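In what follows, a structure is listed as structure tokens, so that the remarks can point back to it.
Every protein chain but one is kept in place in this view of the complex.
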Amino acid sequence: MVRFPRRRRDRSLEQTAADPLLSVDRLTVRFGGLVAVADLDLDVEQGAIASLIGPNGAGKTTAFNCISGINRPTRGTVRLDGRRVARPFTPVAFWGIVAIGLLTGLLVAAVAIDIDGVWLAVVKRPMAAGEPPRAATLGRRLRSYFRWELAVDRLGASWRVVTPDGREVVAIRRSREDASRLRDALQAAVTARRAGPGTVPEATDFGDAADAVHAVDGEVLDRLAAGKRAIRLRGWTALAAGWLVGAAGGYAVWRRGRRSPEVVAAAGIARTFQNIRLFEGMTALENVRVGLDWGHRGSRRIDDPEQVATEILAKVGLAGEAGRRAGELAYGDRRRLEIARALATRPRLLLLDEPTAGMNPAETAAVAELIRQIRDSGVTVLLIEHHMQTVMRVSDRVSVLDHGVKIAEGTPREIRRDERVIKAYLGEAEA
Amino acid sequence: MSLALPLAETVMSLEFIAQQVVIGLASGSLIALVALGYTMVYGVVGLVNFAHGDLFMLGGCLAVTLVEAAGPPQAGAPAAVGILLLVVLCGLFCGGLNLAVDRLVYRPLRESPKLAPLVSSIGVSFIFMNLGLFWIGPSDRSFPSLVPADNLLPFESLRFSSRDLLVVAVVVPLMAGLAVLVRSTRSGKAMRAVAQDPTAAALVGVNVEKVIGATFFLGGFLAGAASVVYAATITTIGFQMGFQTGLYAFTAAVLGGIGSIPGAVVGGLVIGLVRALGGACLGERWAGGIVFAVLIAVLVFRPEGLFGRRQREKV
Amino acid sequence: MAVPHDASASAGRRRRPVRWELPALVAAAVAPLLVPPLGGGLGGQVTILFIYAILALALNVMVGFTGILHLGIAALFGIGGYTAAILTVPTLPFGWPFAAAATAAVAVAAGAGLLLAAPTLRLRGDYLAIVTLGFGEVVKVALRNLEEITGGMQGLGPVPPPGAALEIGGIDLGREFVVDPRWFYWLALAALAAVVSGLRWLEGSRLGRAMAAVREDELAAAAVGVPVGRVKLAAFAISSAIAGLAGCLYVTSLSTTADPNTYDFQRSVLMLCAVILGGLGSIPGTLAGVAILVGFDTVLAPRADAWLQQVGLNTTGSSILSFSGWRLAVFGMVLIVMMRFRPEGLLPTRRGAGKLPPAAGNSEN
Partner (left out) sequence: MHPRTLLAGLVLAAVLTGCRGSDPGLVRIVSSLPRTGSARQQSDTVVRGIRMAIEEAGGRAGPFRIDYLDLDDSTAATGLWTSEAEAANARAALQDPDVVAYIGTLNSGSARVSMPILNYGDLLMVSPATTAVGLTKPDLGEFGEPEVYRPTGRRNFIRVIPADDLQGPLAADWAAGRGFERVFVLDDGDAYGKGIADLFAERCRELGLTVLGQDSIDPKAQEFRSLMATVAAAGPDLVYFGGTTQSKGGQVAKDLAATGIESPLLVPDGCLEPAFIEAAGREAVEGRCYVTFGGIAPERLTGRGRAFVERYEKLHGEPPEAFAVYGYEAARVAIHAITAAGVKDRRAITDAALAIRDFDGPLGRWSVDANGDTTLAALTVLAVRDGRFAFEEQLEAGGVDPGKAKTVVENGGEG
């Protein structure tokens, strides 16, 4: 017998043998008006084989889907080892969401402050003026943009005094010197406007550009003066709004993945599916490798994963099929491969959804034996099964579901005798 | 230069906003008409019919060909009759084409993975585009102005032209008719049943393939009708116009909740408004970008759309 | 089924020495020395072919490896190209050397890919496809509208050739790259070879298996602990990085970014056609798909059209009588016919996994 790769034994395993490994508390699932599962309480002891039975549509698979994170329950909790199975809101998640918000905010702000204009002011204008921007001058130019200081741009043969984003032309001059002089004078006028109405400089302060400054409409000067506040307001508002939207979006996405199957799998719960879901295009060995690679991510690295994967395949009796594509395997082999893949994740709890469905008696018996072996290797098993003989033979405890409600729970022997169970289920099943 | 400052003041004016709203609603209701085709087909077969926008384009091609064949338009009542006739003819043409494509291309793929028909529909879209290219040539074609662009309102700065009226006159009855059809008739009920659960519908005796065919036909008919209205109001047809219209319409359908008919209508109107107002505020060229920003935001916060149901995978 | 399925044999198979890559690489590398036209106009076209092959491989990481229908790959191609152009054109102050600009292009494209992926991680397959498409449109609009940065409709140019102003042994390398197309041919070939070997490695790696698992069954993959979101992010990053590399090579070989419409939906779909025709997930298939489709589009059709006009069959230049007039229909037919009759493509992967994923399997519940 190949030794099955066991997960590191942690303290909780030994000290809390009495506490249930899995405890489901008041689990309720509604689909629209239909109540699929109602107030289900379910405990599975460490090292046991528990079974969930019930007629078709009783809500067994829905309960499974909730435990394994595929469906979100309407209400109720699922605990593994007394801890809720959900991605904790770690500092990493927090800062990630903050960062996403910041990134979104920056993007929105880039649109709002007109990143194109910033580029013009910071990169292209100095380039055209023959002073290629350097890191040292970058900050200064940015500040000047946010102060909404006028600039001089060339277009065609003329020089223009423009807003820093180059979008509004205040004046046009034939030579660069003229334009620069006018810019300085206009800037002084604008700054004075900003300071308040009483501080308008004397016309003479503008020197020979005085006429030109006075030719500029007062309204225009006011608008230019207000530009500084406007651009800052726009920038900060956009940053804040973008941050809010981005962070909210990041949180929404994070929340949606909070109890996703991968989180559950990483916590140590593996499952199989009623309608087999293998990676059909990949070989049997690769199927198992995926489980080994990613399952239960807390554990140590495996030295020779290829070897371990082969051993797991051998354990379920698929040693000879390692190189075959999963889609080509015989039906029974496919079921067993799914179990092997689940086992490869080194789970603490294995959920098996009708593992013997469609099998002949010999195969069924072999699977029952396999389930016991799995239990013996230290993995707790929760089983959904229709084949009563198997259930009664392997289970330590059985819970019975009918119309989403748990109607009975106990040892196989107790269940066999339970009136309600017989009425609801066993009677017709064994008839 | 996205916005020279003198315009900033005009943007503020109420009339200007009202004008943009009128434009947005007019183009939005056209988008809604096309979006209905997406949403109905998606509701029934779960296919994002990529070729829908180009089907719309082919409708426009037929309209321009028919009008040119019919000769110069006359004013007044004959124009209205002509447009009605065009709506019906182009609708039938697009509906029939859509149905034929479904039978030829999508039907054999019903059992395939869901992306297979989607990829096929991209293929159909390209073939349609090529057809359009051969049909009307690579450059834009002018559609004779059947409806005058005169202002029906007594204002200077707020225009509601006969063309806008045409949009209302065609879109509203069509949508009302569709609503009645889906709510109250036998085939409408069958359609809704198939959208709910095709297997169950088949079990209770609904001819699923027939319903799917009818859906494709109806969706196509609406696209054809929309194309005539589009041609008469915008008066330009180009072989690449289907792509963008299709994208807007799809966005509208997703926004409203794909599969939901009222959703598509509301989505279309919202997209039209967002496009017009957003374009007016941030500059015409950003209008397309704004629409997709809306799409992403909807998908992040409410993937099922405004009116949609949450989709659940069967495990 | 009499094939021996011994596990170690299967394990060994992945590490087997490359079978066709090396001879093909050698043949392609010496071809310009033996075939004169490759030193002429054809050489330039084959170079473009190599670059598109890199782009198609990038798309293959998404559609083929991970099963995400990505309809906006051209946008990432464009982002890579524009980044490289901004950093190298003489009209801007940066003037980075080619290698540095290429690295930056790859990094920026990867970042953009992550930005696209972040909000879409948990979307259904068909929605995701539309979002990628929308992303492509937004990028195109942005490239067009950020006129100061991207040059608007005129694009950025002229992008200097690799090794501009670099003289080795008296040879002006920049001039050589422009005058003799073989230099670029070899550069693109080397990049292609590097991408192919990188993807080969990825295929057999832990991440590669996770991508395959996500493609096969997203839900089952999640149920065995594959962090689907992160795997998708990785796929987006890798794919975008490769697309960025292709974009950088493209603008450098063209000497301009061309106008933003170069990076539109049609380019994305052309790449998708190539990948689907060749076989989803299959590297040789993708290369064959590009050779056939892009070869038709950029090499064969223009020549055939010129020939038709010369022999007087199509004197009026009617598009119905020209091959390139039919290109859209050809792409469309390829998609439809392949989906219907051979979804695994011409050269399917050995895994035979070249089908589309069962769509949309997903975690939106």
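Every chain is named by a letter (A, B and C) in the order it is written, and numbering of its residues begins at 1.
As a convention for this text, contacts are C-beta pairs under 8 Å (C-beta built on N, C-alpha and C of every residue); 3 or more make two chains touch, one makes a residue touch a chain.
Nothing here was measured: the structure is a model prediction, and the numbers come from that model.
In the whole complex the chain that is left out makes contact with A, B, C.
Of B:189, B:285 or B:302, it is B:285 that touches the chain left out of the display. Among the residues B:104, B:149, B:180 or B:200, only B:149 touches the chain that is left out of the figure.
Not every partner is drawn; the one left out touches subunit C at residues 19-20, 23-24, 27-28, 31, 34-46, 48, 89-91, 141, 144-145, 147, 152-155, 157-158, 160, 164, 174-175, 178-179, 181, 253-256, 258-259, 261-262, 266, 284, 287-288, 291-292, 295, 298-300, 302-303, 305-306, 317, 319, 322, 324-325, 327-328, 346-347.
Against the chain not displayed here, subunit A makes contact via residues 124, 127-128, 154-158, 169, 172. Residues of subunit B in touch with the missing chain: 1-4, 6-7, 10, 13, 15-16, 19-20, 23-24, 27, 133, 137-145, 149-151, 157, 159, 161, 163, 234-236, 238, 240-241, 244-245, 275-276, 279-280, 283-285, 287-288.
In the analysis below, only the chains that are shown with their structure count from here on.
In summary, the chains found to touch both subunit A and subunit B are C.
With centres defined as mean CA coordinates, subunit B is found 34 Å away from subunit A. Residues of subunit C in contact with two or more other chains: 119, 122, 145, 219, 355, 364-365.
Touching two or more other chains at once are residues 2, 300, 312, 315 of subunit B. Put simply, subunit A touches subunit B in their complex at residues 31, 61, 65, 70-71, 111, 167-168, 223, 245, 248-249, 252-253, 273-275.
Looking at the complex, you find that subunit B touches subunit C at residues 2, 48, 105, 108-109, 112-120, 122-131, 133-134, 137-138, 243, 247, 250-251, 254, 283, 285-286, 288-289, 292-293, 295-296, 299-300, 303, 310-313, 315. The part of subunit C that touches subunit B in the complex is made up of residues 69, 71, 119-120, 122-127, 129-131, 133-135, 137-138, 141-142, 144-145, 219, 265, 269, 272, 276, 319-320, 325-329, 331-336, 339-340, 343, 355-362, 364-365.
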